[in-house]
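One structure below.
Only one protein chain is missing from this complex, and each of the others stays in its spot.
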Amino acid sequence: MQRQLKLVTLLIFAVGLLVVLSNSTFRMPGNQQNYEPIQPIEFSHRLHAGEMDIPCQYCHYGASQSRHAGIPATSVCMNCHKYVSATKEDFQLEEQEAVSDGREMESITSIEISKIYEAMGYDSLGKPIDGKEGKSVEWIKVHNIPDYVFFSHKPHITAGVDCADCHGDVTSMERIKQTEDLSMGWCLDCHRKDHESLEAAPERTQLLLDCATCHY
Amino acid sequence: MSKDKKYWMSKNEISADEVVAGPADLQTTSTDWNRRDFLKTAGFSLAAFMTACSKTPVNKAIPFLIQPEEVIPGKAYWYASTSHACGSGCGVLVKNRDSRPIKLEGNPDHPVSQGGLCPVCQASVIELYDSKRLFNPMISEENVTWDRLNTNVVQGFRKSRKNGQRIVILTETITSPSTKYYIQKFLKKYSNAKHIEYDPISYSSILDAHEVSYGKRILPQYHFDKADMILSLDADFLGTWISPTQYTKDYRKNRSLDADHISKHVQIESRVSITGAKADKRYAKSVSEIFQLAQDIEHALQSNKAHGLGSELATELKQHKGKSLVISGINDLSIQILVNRINNALENINKTVNHRSPSKQKNGSDLAVAQLLSDMKSGQVGALIIDGVNPVYDLPEGEQFSRLMESIPITIAFSQKETETSSQCNTICPSPHYLESWSDDEFTSGILSMTQPTIQGLGNTRTLRKSIASWAGIENDERILVRNYWKKNYSTRKKGSQSFNRWWDNLVHDGFVTIKPFPLTMGIFRQGTLPKSDFKKGLTLVAYPSLQMLDGRHSENPWLQEMPDPIMKLTWDNVACISQIKADELNLNQGDIIQLSSNNTSVELPIYIQEGQHNDVVAVALGYGREGTQRFKNIGPDWIQKKDTLGENELVGERITHLLSRQEGNIVFSGIPVSMTPTGKKADLALTQTYNTLANPENTAPPSMKVRPFIQETTFDEYKKDPSSGAHHGHQVVTLWKDDHPYEKHHWGMAIDLGACTGCSACVISCQVENNVPVVGKDEVYRRRDMAWMRIDRYYSGEGDDIDVAFQPMMCQHCDNSPCEPVCPVLATVHSSEGLNQQVYNRCVGTRFCANNCPYKVRRFNWFDYAHNDELENMVLNPDVTVRSRGVMEKCSMCIQRIQEAKIEAKAKGLPLADGDIKLACQQSCPADAITFGDLNDPESDISKLVEDPRHYHVLEELNARPTVGYLTMVRNREEEKGGNHHG
Amino acid sequence: MANHVESIREPLVHGNKNLKTITNDVLGIMDKKPTRLWWIGFLLALSALTLGIVAVSYQIMTGIGTWGLNKTVGWAFDITNFVFWVGIGHAGTLISAILFLFRQKWRTSINRSAEAMTIFAVMCAGMFPIIHMGRPWMAYWMFPYPNTRGPLWINFRSPLAWDVFAISTYLIISAVFWYIGMIPDLATVRDRAKTRVKKAIFGFLSFGWSGSFKTWHRYETVYGLLAGLAAPLVVSVHTIVSFDFATSAIPGWHTTTFPPYFVAGAVFSGFAMVLTLLLIARKTLRLEDYITVKHIENMTKVIILTGGIVTLSYATEFFMAWYSGNGYEQFVFLNRAMGPFAWAYWIMVGCNLITPQFFWFKKIRTNMLMVFILTIFINIGMWFERFVIIVTSLHRDFLPSSWAMYKPSYVEIATLIGSFGLFFTLFMLFIRYMPIISIGEVKSVLQFKGRSGGKK
Partner (left out) sequence: MKKYFVVSFDNEYDLVDATQDFRDNGFNILDAFTPYAVHGLDKAMGLKPSRLGKICFGFALIGLTIGLYGQYWISAVNWPINIGGKPWNSMPGFLPIAFETTVLFAGLGTVFTLLWRTGVLPGRQPISFAPDVTDDRFVVVLTEELSSFKSKKAEAISMSHHAVEWHEKLESE
């Protein structure tokens, strides 16, 4: 009888452990999958890259020329937001109110866009205030890989790798989330694949499995 | 891809205030507990499991505010500029990563550097990021604005003019025409002002001798490529004499083995220098013997009935009339006049000794400084402006000079750092590093070199040109001052017909332009009378500039302090070199401390027993014992048995300039009678090589191998007869394994020409800069834990003072059957599919078996955390190369980051990699072009041709490690009978 | 076990003991309070151990630089200690396994303490490969475990990878062999235990052993199998430890004679350490009747044999160097004998060649004090043998430019003392709290007056 008692307690403990582990998204240290930090400006990729279909490299112009794709300078945002200071719906709403109150339309600025103006050191209507220094926006870096890995965007873009392969379907993300675990094994799955599929780099795969490809 | 030189006018317009999401080490303010500490603790403590759920530290990515047009973070840009690290003015290309210069490379088109650089220039990039630099103008230790300083200074000038005192500008050789122009303006404004130039390592006797012989005080330009016979009397022209990089490049041009003859280089020297090491024939003579020899030669040329060595050399020189070159590095008027007479008799003028477009690199005059000293003594000097020199340290009368300075009301020091002289001055004008300043320089007449800033100025600094101009009433910023000068004078000197703007843009873009030299008519040769020179017999001191410290201006540069002296392999110290016989006389051995005393001053120095040194000569390096070197007290790691890097005097090395004397106004550096008394104390010398010959020690030498066959040497005649002469024909190497690892894509290989390598160690420092190799301090070097990835092995042969020296640069040989890879348990070092041995730092656990198993002993281990976290200093780190942590093995990676970058660039352009697209840091910097790198799978590449060369061999071939780094037999131009090659 | 009685053979247990007195003699030690002598030994060992712990933690926190190593001599004290302790470890398994297979009855009274000594020595040895690593917190990478890096396994061609498997296998198998051998004795202690606590502890430790002969029958088979496995394991482990040097490319290391040379050296130093310990134990714990002079003599004879093999190996090394005509090899051995580390070489030769020759004389073999002193010399000699092999071959090998000297740092010396501290602390605890002689086996070889004779 005493033996059965021990067996039962063991079983309960095992099940409990399983339950705990499954939903606490157990991850190895250093694995940041599904990391989705709150950014200083609620920039929506879905709206810009998805709906308005702005190409990735318009803002992340470093991707094809350097190791870092680079986060766009605030002045790049100002290329459009010098004119667009609120969403279409807000404008239409304001227009109706102006028509209903019979007054002139005031220029309105949405909260997020006002953050851009503030960063540039402009007033709330996007006009520069002389003498006021702007301060760059401190974005939170989402995709962090260890500093002993030399990852360069340039060869990947040259080889025709699509941004979504590593960054996931950004065009549908309100806030950027790391969809892949970016582990070494995950990178190697792609590096080991035969490369006839990628037109720009019909390389033999052995070359891409050298340690010095990413570690030096 | 060749370096696409991005042209950029000047950096200070763009506001690269915030560094963008660049390399991790520059990534800004994550929690201070960075990723690596987290992983270390997580790995070490079994809490790794529990921390799985907690977040790794948050990293920020901060872009520019306003995007500058052409700055893409992570992409390197190259700017052409000129180096002011030493006086020879080599043209450089500055690699700029994320708006900060991190690497210098010789500008291949520049006539002085011709693509190479010396170690001092390679290491000068770290002095830009030095938190101990002077960043703010000061008046008597109190920060002031420039305006207040200007008013105060001008007031002082007027007061000194009023009471009839003189204003003296004391500088080193000014090579910038615009600075000279503004100094003339200043001298005109303050009528009693005077400008004196002097060089700490003085060449004024050469200039004075030319004034005696030809009536004009010039320093000729020496063409070593046109000389078939070179006789050098104590002139280390491949190491430190006037413009070594240019001379090495030219020297090599006339020694290509395909020609039917190569130049013959005879060196007569008192100490052992790298030029003596490379000479075809080397004689060790004391300074008085050299003076006697010069007289014999000059006499033998007149009437050929002399005898001895002098006549031998004279007859040989006569065979090379018009194609020979005699030079001397001894700063003595009579010897230089003799040299002029000999060159004139051999009709070398304007063939190998160019008077028409002389060199303007050295223009100092010791007499003028002696005169200044007497003026100061008599109180005639009211204001003293000192720029770029350190008289309190440099001059023999240093203490006297500093005492006299107290009585001068206005003393202004232009200097980057706190020096012996600047601490005596009441006004400090911080001067910028040359990488952040504008300058135009005419180092050799006819070539105008441009220096442009490659970073926004780090402090509130001002050059001499700007201050002098503003004191002379011209208020402008640096660029405008230079540009306006040339706008006025470019038409008289330009070649070709370009508008000023285009001419100026090309000048800044290419870094130099050829212009018409100043018209110069030399007088006809006059025999002149030899002044009285009393060179005494007996023990004499020879003070020489060492290759790493020169005159001491770079003494606060850690890379140079830790660079092993090419001959002695000594770091962090200067010593008294004496011969073995002299040491036995006083029964001293290596490291004993002696007291050197001459004209009632003395200094205590450890001794170093130097093979090949003349018995009556004590050679001591200048440039040590400098103020400011006390900063290196704790540069080494901190642990219980650590000894700090400084000597008893709390400095690095000892100052010896106060032992020097003056002769006819010229400072005498060599031949000073001195006495040596042992003090009984002992010092540890931090040597990177303690066994100096390929022969085994007598008591343990096996009969089958008395000498180890790593250096192959032959003579030019033998080479012409049989190109593979000097090779050790070992037995044929066969392997048991079928070749599982063919290299299909690339197979990188390297070859080093032992005949070309002068041992100057430019490659060692260039490699250290490129690959973030740490500095470990004197105690760690003494414990044989230096970290440089390359070392230059220096082997002596022969005995007494008739020695041969062979240099062998030794780095990872990237063997195909590497002994280090099979023994690593965790796959931290494996072979790439392109023939390179890869060392993966983050996988290494540090068992060190690979280092033990490497027959070449080229692997380095991080015994401690050597990296310093000085925020400003770490700006010089190359972001493409990981900074290694403690407990990790590292070695030459064959500049894998350059190979990868070139491959990525070629793939992006869709072009195949051409031979020469990839230049390794060492290969690029070598002034002697000794190192060749390339793809062995490409039959047309240089390396493939060299591998077929009969001179090509591998070190330790019989081990069948199959290294990819090969060496080429050294060929000397000497007759066979001189005992053949000692290396057997 | 065969128990054929040879009256001519000298009895293995003196002082006409019977089963009860054997149990009381051996287990009596555990009942009494520890003697003052024991406390002195234990505290001495403990202080050495704490010194070692302080030195090792300082080194792990600061870096391997706190040792006297440099880029030419990458190993010195660390791997010398490792091979020294593994060598000592092999004697225990040899006594209990190989002598068991040879049916050497006299092993019964010394095998338990020898096996215990094995495990403690291998624990000391196992510590060094971990602390000699530059980054010991990544030591788990030495094992081929599945991971998210591709998966990135280990390099099975590396002698260090073989070491990891060899040492861990050896530790596990020796511990199992030792513990299985001790279960019956633990049951005896359990049955004699007076206090409830002791009964509970040894009850649990003895796995409910009841002495049933069906169990004994299978137990004997397995004990035989384990001995059969442990014997080649001993040889293979020290062969693999010698492969660390034999498979390298360094002259002075790269010789094929290393495996037998190292195994003989291991047995040689192992027996010396067993003798050193047992000579003290039999004196202080008054076990002269069990560990008789005959045992000591037998062990000294083994020492003569293995000492001879070690001497032969030194001679072969020199002969092969001369015979091979390879200049580098010849230089290494000339440098060993006459180079800067000649003092270490001559200590090694002196201790390992001359001391065993003293054991030819019966007077010395049976004089306990002499044997004790000579065994200490042997172990000093064997420590220096590993030191000489490692350091002299590394400090001057191929390129003269990298020739360098080696000087140990305080931390290294403290670590060595610490390893001795660990070894003796564990042995002291073992003596105090465990049956140090295998009662079961001693009883089985106790000589009755003869089978047909009457009662005892």
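All chains are identified by letter, namely A, B and C, in their written order; residue positions are counted from 1 within each chain.
One rule holds in what follows: contacts are C-beta pairs under 8 Å (C-beta built on N, C-alpha and C of every residue); 3 or more make two chains touch, one makes a residue touch a chain.
All figures in this text were calculated on a predicted structure; none of them were measured in a lab.
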Full-complex contact with the absent chain, from C:W38, C:W153 or C:F430: C:W153
Contact with the hidden chain (one of B:Q295, B:N817 or B:N937): B:N817
Among C:L94, C:A166 or C:A414, the residue in touch with the chain that has been omitted: C:A166
Contact set of subunit C toward the excluded chain (per top definition): 1-3, 18-20, 23, 144, 150-157, 161-162, 165-166, 169, 172-173, 176-177, 180, 183-184, 187-188, 190-192, 203-204, 206-222, 225-226, 229-230, 232-233, 236, 239-240, 243, 439-441, 443-444, 448, 451, 455-456
Contacts of subunit B with the absent chain, listed as residue ranges: 737-741, 815-822, 827, 830-833, 962
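By definition in this document, only the chains that are shown with their structure count from here on.
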Contact graph of the chains (line, ring, star, complete, other): complete
Selected pair, greater C-beta contact count between A-C and B-C: B-C
Subunit A-subunit B separation of Cα centroids, rounded to whole Å: 47
Between subunit C and subunit B, distance of the C-alpha-averaged centres to the nearest whole Å: 57
Separation of subunit A from subunit C, taking each centre as the mean of its C-alpha atoms, in whole Å: 60
Residues of subunit C engaged with two or more neighbouring chains: 152
Of all residues in subunit B, the ones touching two or more other chains: 830, 843
Footprint of subunit A on subunit C - complex, ascending: 147-152
Contacting residues of subunit A [partner subunit C, same complex]: 28, 31, 181, 183-186, 188
Contacting residues of subunit C [partner subunit B, same complex]: 58, 62-66, 68-72, 74-75, 129, 132-142, 152-155, 157-161, 164, 244, 247-250, 325-328, 330-331, 334-335, 337-339, 394, 396-405, 409-411
